[in-house]
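Every protein chain of the complex appears in place save one, which is left out.
Chain lettering (A, B and C) follows the sequence in which the chains are written, and residue indices restart at 1 in each chain.
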Amino acid sequence: MGLLDKEFSDGNIVIAKVDDLFNWARLSSVWQLGFGLACCAIEMMATSMSHYDFDRFGVIPRNTPRQADAIIISGTVTLKMALRIKRLYEQMPDPKYIISMGSCANCGGPYWEHGYHVLKGIDRVIPVDVYVPGCPPRPEALLEGLLKLQEKIRNESLRKKSA
Amino acid sequence: MYQYFYDLTGNTIIATLIVAVFPLVNVLLVALIGVYLERKVSAWIQDRIGPNRTGPLGLFQTVADFLKMLQKEDATSTEIDSKLYNIAPVLVFTGSFAAYAAIPFSSKLIGSEADVGIFYVLAISSLVVGGILMAGWASNNKYSMLGAMRSAAQIISYEIPTAIIVLSIVMFTGTLSLDKISDMQTASFWNWNIFGGAELGLTKFLMIPFMFIGFLIIFISTLAEVNRTPFDIPEAESELVAGYFTEYCGMKWAMFMLSEYGNMFAVSAIVSILFFGGYHSPIGYLGNSIGVEWLIPFEQAFWFLAKGWFFILVQMWLRWTLPRLRVDQLMSLCWKYLIPYAFVNLIIIGIISLL
Amino acid sequence: MKSAEEIFDILKKKFGDAVLSLDKDTPVEQIISIDPLKINLISKYLRENPELQFDSLMCLSGVDDANGIKVKDAEGNEIIEGGTLSVYYNLHSVSLKHKITLKVSTPRNDPQIESLEKIWKSANWHEREAFDLIGIKFLNHPDLRRILMPYDWDEFTEEISRHPLRKDYKNPEFYQGMKVPY
Partner (left out) sequence: MALKTEHMVLNMGPQHPSTHGVLRLELEIEGELVNKVTPHLGYLHRCFEKHAEAMQYNQVVPYTDRLDYLASIGNNFGYALAVEKLMGIQVPERVEYIRVIMAELQRIASHLVAIGSNGADIGALTPFLYLFRDREHILSIIEETCGARMLYNYIWIGGLSHDIHPDFVRKTKEFVNYFKPTIVELDNLLSFNKIFIERTANIGILPVDTAINFGASGPTLRGSGIKFDLRRDDPYSIYDRFDFEIPVGKGLMGTVGDCWDRYNVRIREMEQSLRIIEQAVDNIPEGDVQSAIPKRIKPPKGTVYKRVENPRGELGYFIISDGTVNPFRVKVRAPSFVNLEVLGELCKGNLVADIIAILGSIDIVLGEVDR
């Protein structure tokens, strides 16, 4: 399991079709790790609720990192929390994705200058796939972020990457 | 069933294969449709739309989930007891899958027409407890451990009222065979056990209230046996993260999920066999009235599935409406209320049957 | 209902020198200054005296007064030497509905104040916070640890970046391998 770590050298038609199928599966069922950090978490919750309904895209919150495919870093990451997020990220099975939601997670947000305990951007600790700007981003913005992530997944491949 | 397919195909191997594969297909279908329905039903209850991007009406959502889980890395902690950890999901799945062997889908579609069908189902489904305990222990995670302990206590306790109610039905019908129990309730819904069985007379009318009580008790306790809300404390999300399968990912976790939905259908099937006529139609058969003999088994399968799915929907409805009980309240509900009532019910049904 | 002057008179009569002064200049709040090592006795009296009944500690704020001399240390950082750190207590009586603000000041190089944890439980975390962010030591506190900053903050940082709310605080470059400044 974890097929993405097996790379095939030549891209034949079978691989391409299998690619498409598997990518479709992955992008249609992005299960998020359900945990909120700060203000953005409320908007993240609002996105899952009746008005915006994240479930339409197949996104459901899972509470354990083992069963999740994506983390939505929703809010300010402090130095104390960053280490825990890193550990959670490491506990997730591949393939895994990160959506950085809100200015704080992107770059420190309003806390960039005097925030002695704020990590200025979650990308200093874990790799980020999609950045969603805003403070906090509207639920529509987060949905857009998910669509961008789906776009990214759609273009992934089992083939070996060539220069 | 074997005989039926042997007559149909004239080949022992094909007949055996069909007989063996049918329940597996059914379990997979139940899980596939069940997960989709769960999400849709919850969405409807919660004023949402639910999955609608994958295929028409989001019908392929579960397929996508399943394919995705196939691709997931098998990430495990280094501290696990890997033997038990790997066996546990298989055991849990086996427990729920094996129960299907004795469940009659129609008069022809039954894996094994064992004379001790109901006894077998009760016994084999206890295998699940072992698997859950193993999963909780081997994960080396405190949440898993707590979840497994809760689950073991819960399933074992709730087997008692289930067994007592089953016993009262066995006493009433005089057989352990699920096939025969179903066959006694034929012709019309008025003959179902919940309406006092097929024999007309005073006993039938005396029986009705006690049969209703019996049905309620067995429905509640089977609900608890398959860990559904309001009895989902072993996997209580807000307390124990994900309970005994916290550490499982990918396909191993999918097996737990499969067995959960498999179990849901199994207990719904048992309830409908014991009280609601099993595969028998409530209104008579089309095959009989137009004289097409071979249609009848298919009609029976339809009614059986319909009844099973009806109870699954009730389970979902409950899940998305009710809060969760606490572990001690769960135990006191079982030992202080369900078991005494079930006993009294058993005695009264026994006395009425003697009349 | 008692005004700050009346309360000051009551305290002055009872405790004498431990009650230092009543600051009337501030436009809004009137503040009674108190000896940092007697604050627990006075608080106990304030809570238990039937005329006062200050049964609730609304707020406890540690403040760096920054009234010392600014000097450069060996590495060229500007630090403050001498002067005081202060703690303000905002008390309130739920039953009598009057309020009072107390203030204690303690020298910056050895800041020590008696803990009020025994008198108002709510002081516990507030004092931990003042210890964490300002660096005031509360005597007889049952559990004086950092509360907001990481427990191992001291291990990874210099002396000057121990207590973030001091006016001469300087950000550390790294904490556990993570870059702290932008």
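Some notes on this structure:
Keep in mind that, in the parts below, a contact is a pair of C-beta atoms (placed from the backbone, for glycine too) under 8 Å apart; a residue touches a chain by one contact, two chains touch by 3 or more.
Computed from a predicted structure; not experimentally measured.
For the chain that is not shown, the touched chains among those present are A, B, C, taking the whole complex. In the complete complex, the hidden chain is touched by one of B:G117, B:G196, B:P230 or B:G277, namely B:P230. The set of chain A residues touching the chain not shown comprises 33-39, 41-43, 45-46, 49-51, 63, 65, 75-76, 78, 80-81, 84, 88, 110-111, 113-118, 135-136, 138. Interface residues of chain B with the unshown chain, by the touch rule above, are 42, 45-48, 142-143, 146, 150, 229-230, 232-233, 236-241, 320-329. For chain C, the residues touching the chain absent from view are 25-29, 31, 55-59, 61-64, 88, 90, 94, 97, 99, 101, 120-122, 124-126, 133, 146-150, 164-165, 169.
One rule holds in what follows: only the chains that are shown with their structure count from here on.
When chain centres are taken as C-alpha averages, the shortest distance to the whole-protein C-alpha average belongs to A. Rounded to a whole number, the gap between the C-alpha centres of chain A and chain B is 36 angstrom.
If you average the CA atoms of chain A and of chain C, the two centres end up 43 Å from each other. If you average the CA atoms of chain B and of chain C, the two centres end up 63 Å from each other.
Residues of chain A found to touch two or more other chains are absent.
Among the residues of chain B, none is in touch with two or more other chains. Taken together, the chain A residues at the contact with chain C in this complex read 79-80, 82-83, 108, 112-113, 116-117, 119-120, 124-125. Against chain A, the residues of chain C that register as touching in their complex are 148-150, 161, 164, 169, 171, 175-176, 178-182. Within the complex formed with chain A, the chain B residues making contact are 39, 43, 46-54, 58, 60-61, 63-68, 70-75, 237, 241-242, 246-251, 253.
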